[in-house]
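Heads up, one of the protein chains got dropped from this complex, but the rest are sitting where they should.
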Amino acid sequence: MSEMWINMGPQHPMTHGLWNLRVRIDGEMIRDVDPEVGYLHRGIEKISEDRHYNEVITLMDRCCYVAGLAWEHLYILSAEKALHIEPPERAEYLRVLSEEFQRIGSHVMWFAAFVQDLGLTSPFLYGMRDRDLVLDLFQSYTGARLTYEYMRVGGVRNDLPPGFTDQARKVLDWLVARFHDYDQLTLGSDIFRKRCDDLGVLKARDCVTHGVTGPMLRSAGVKRDLRKDRPYSVYGQLEFDVAVADGADVTARYLVRLEELRQSVRILRQVLDWLDRHPGPVMAEQLPRWLGAPYAPQGREGYLLKRNYPKGLGFSAIEEPHGEAQAYVVNEGGEHPYRVKFRSPIFANLSAARQYLVGYHVADIPPILGSVDVCVGEVDR
Amino acid sequence: MQPEDVQRALGPKIGPRLVAVEAFPGTAGRVRFQREAALDVFHAVHDDLGFLHLSMVGGIDWVDRREVFYVVWSDDTKQYLFLSTDVPANDAHVESASPVWPSANWHERETWELVDIVFDHHPDLRHLLMPDGYVFHPLLRSFKLHEPEELEVKTRHV
Amino acid sequence: MSNVSLYSVSYDLVHLVLVAIGSVFPDPYRAWITNGDLVTGLAILVFGAILLAASMLNTIMLIWWERKLLGRFMDRRGAMHVGYAGLLQNFADGFKLFRKSTVQPREADALGFFTGPTAYMVTSLIIFGVLPISSGWNSGVLPLSLLLALAIFSFAPLFIFVSAWSSNNKYSLMGGMRSAAQMIAYEVPLLLAVVAVVVVSGSFDLTTIVYEQQNYWFWGPLVVAFVVFVAGMLAEMERIPFDLPEAEAELVEGWNTEYGGMLFAFFMFADYLRALVASILVVLLFLGGWTLPSWVPSAATSFPLAGIFWFMVKTYIVFGVFVWVRASLPRVRTDQLLRVGWNRMIPLSLLSVFLAALLVTAKCLPVFGCVPSPGV
Partner (left out) sequence: MAAEITAKEKPDEHPFLWVARPMATAARQFAKSLFRPSTIVYPYERLEDPKFRDTLEVASGKPFGVGAVWDNYRGVHALNIATCISCNLCAFSCPDICIDMVTVPGADPKHPKKCPQIDYGKCSYCGFCSDACPEGCLTMTTRYELSTPKRSEMVYSPAKLFEVFQSKLPMNPIRLARPANEDSILLEPPLCIGCNACARDCPTQCITMLDIPKPAAKPGEKVPRRIWKEPVINDSDCVRCGTCISVCPKECLFWGTHK
């Protein structure tokens, strides 16, 4: 049989973004793959070096367009460490609220895209409809539906509007009922099980070797979740379980994500209760003095350096909806960060593509990559 | 695991090529070593200390020198560990970590093309994010962005 | 049962017009104008035009029906702006496609590239010539109309493969291969399921088959054949869950990736023509055609064109079931599809033939509460 290379991408329904998967096929079988990324490279790390600490937040929303608030949280945690700032506790709870709602939004969006790859058309719209409720909530307290710009160094921009928590609880109740529908539409159908069982298998050992994290790793039976293992923010005070499944295949990833949705709802109920009981400030009192008017003309050059502003290194890692994201901010005492480096979980998950794609059918590429949950904005940065 | 533990475990193997193990908030420490010791440090950290998971490789351009840093994670102690080494700017190359952690592959490709640090014995050092044949290294300090339109200070009387 | 048929109506119409025209001319010309051959020829043309218009119109309405149904399944509204409830949306879409220029890839083979969609469209249209619509409303009595319809129906893989191959696109080629494999695999059980119907009804004529169902619809006694036929038709129509040849997730649009404008419209339109044919065949073979059960009050069947009305209602409901399946099921994989086709469908369809023969020879049909018609 003769083999041939086909380019799946950069414009292809499977890619969910702008990247290219080169596949060598033999009939319908995959013999080799070579992912090519970089079509969406905007140089966010470079641009950040020319921006004030707060202005970088606008870039974070564009990093991953389905998990903007999670990336804001990641950057803010790291920048605050580099600048030696302590946010108030209520701000931390608001950030966790945002991150968990973002997880729900991201996973529901993933569900929609994933079933669309399998040819299930109507659950796609159910997913988009349910995500819209989460976006409505975001709009009501951050003021935007996709690019939130909500968090600030030292806290968050504003407190919740009145009546938010009741509305949020109603939305959570509605969502929990919808998760049952999702299960019926996918796991309940024989065709889904026939297509997804034992597909795209990546065992725990390979996951660790190739740096794969997030739901893909947990679906292989490894119980690693930074929210539990290395509690950042206020996750240490919240009760939840880590979703783990056996099987390491597409169905297992589906199970892990659906369970994470339910755990997120559980976390959110606790956070909402806490927020109801503990009013307080959402912005740190003691900000570095120059953060107040960071944008105005600074006068003689280098005055900040002259003032001996403390330098610092900030490193943070969070469990983003797609996996383990890290940020490293180097503060050399200027008004801009000296260097910002982000670690995108999908970047690593995608680099292992050869391990979980070769040997399956061409028709299996969309569901397998769908279960990886590719978001190119954060791969290319 | 504390920085002292790391120092105790790595010290005998690496010897004087281990520059220091510093405390670094949120991690088990920051191991600074000379680049000649790179592979030994990687093997020691991977095999002896059990940091099986390489999360991130990156580079920083300090104009006169360049720093390569690695972030590794251990499932046993549930901690991160920073490794960092300096390379001179005019001779920026270091041993690749790919043989020890295959996940370093793409991270090193990215670091090479953005910060211009060559990784020796890398299996596949090609452009990743930038187009093939791109000769610049954008994350170097010498690579200037377009100047933003100068914000003139316009006041009422000018 | 009246003697009126679509062809006889058009013959009478043409005859009437020609006599009227001939009356103004002197005699030798009048005789030439009203002679039988000319009337027959023109009548065939008019008959074809009416058939074409009717089938086209129905297909467009079928697309509208699918869009509206699918919209409600997906918790949305479907087309709603052009015309009342979006009835004219598909005309607008068709007009848009009609105005687009036809782009031919440089490396494509022109002959196959253009004949493929055209022939696909034409063969799909021809089938309507042999399908009876109501009592007497047919193109005349064809003793083998069922066989003819299925024979024309199975031309399609050839043209799909030709257009896919001549597109010179790897995705198209894979789609064409899949299409050929799939259609051939499902052709066999489809025909075997039809054999079961033929065994029970004793005829290859669609009109006769419908009249055989006056006492009981065939889907009851021939339930296995019914299931096999519907599943086979889903595969032949290339609709979800069997739309692998144009699986948009991995093959972009499969064999019509390279087509745009009117040529794409041909493909799209022919797909729905075939869906209409499939729904009509299901109604004719298993759901009693234009007849209604005897317990239905006679008022429901006594108004003019009642047969056609009920026939269309049944057809649209059957298509609605196809839409329902599309809204709720994922796509299967090629190897799974073929395995089901060869390993499950063919034994099932053989079983259905066997059961049909058993029913007839053991005279079990009255079990279903029906008196067998004298022909059995």
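As written, the chain order gives the labels A, B and C, with residue 1 at the start of each chain.
Following the convention adopted for this analysis, contacts are C-beta pairs under 8 Å (C-beta built on N, C-alpha and C of every residue); 3 or more make two chains touch, one makes a residue touch a chain.
These numbers come from a predicted model, not from an experiment.
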Can you work out which residue in A:26, A:246 or A:276 touches the chain that's missing from view? A:246
Out of A:204, A:234 or A:358, the sole contact with the unshown chain comes from A:204
Which residue, A:26, A:136 or A:273, contacts the hidden chain when the whole complex is considered? A:136
Which residues does chain A use to touch the chain missing from this display? 51, 54-55, 57-58, 122, 126, 129, 133-137, 139-144, 147, 149, 152, 154, 157-158, 161, 163-164, 167-168, 170-171, 173-174, 181, 184-193, 197, 204, 221-223, 241-247, 251-252, 255-256, 258-259, 283-287, 289-293, 295-300, 303, 307
Please identify, in ascending order, the residues of chain C that touch the omitted chain? 69, 71-77, 80, 324-325, 327-329
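Keep in mind that, in the parts below, only the chains that are shown with their structure count from here on.
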Closest chain to the centre of mass proxy, which here is the mean CA position: A
From the centre of chain A, which other chain's Cα mean sits the farthest off? C
So, what's the distance in Å between the C-alpha centres of chain C and chain A? 48
Averaging only over C-alpha atoms, locate the centres of chain A and chain B and give their separation in whole Å. 23
So the centre of each chain is just the mean of its C-alpha atoms; given that, what is the distance between chain B and chain C in Å? 65
Check each residue of chain B and list the ones that touch at least two other chains. none
Where chain C touches two or more other chains, by residue: none
In the complex, go through chain A and note every residue touching chain C. 4, 6, 8, 12-14, 28, 115-122, 124-126, 129, 185-186, 189, 191-192, 194-195, 361-366
Complex contact set, residues of chain B against chain A: 24-27, 52-56, 58, 60-61, 69, 71, 75, 78-80, 82, 101-103, 105-107, 114, 127-131, 138-139, 143, 145, 148, 153
Going by the contact rule at the top, pick out the chain A residues touching chain B in the complex. 37-38, 41, 43, 45-47, 50, 81, 208-213, 222, 224, 229-230, 297, 313, 315-317, 324, 326, 328, 330, 338-339, 341, 343, 347-348, 351-352, 380
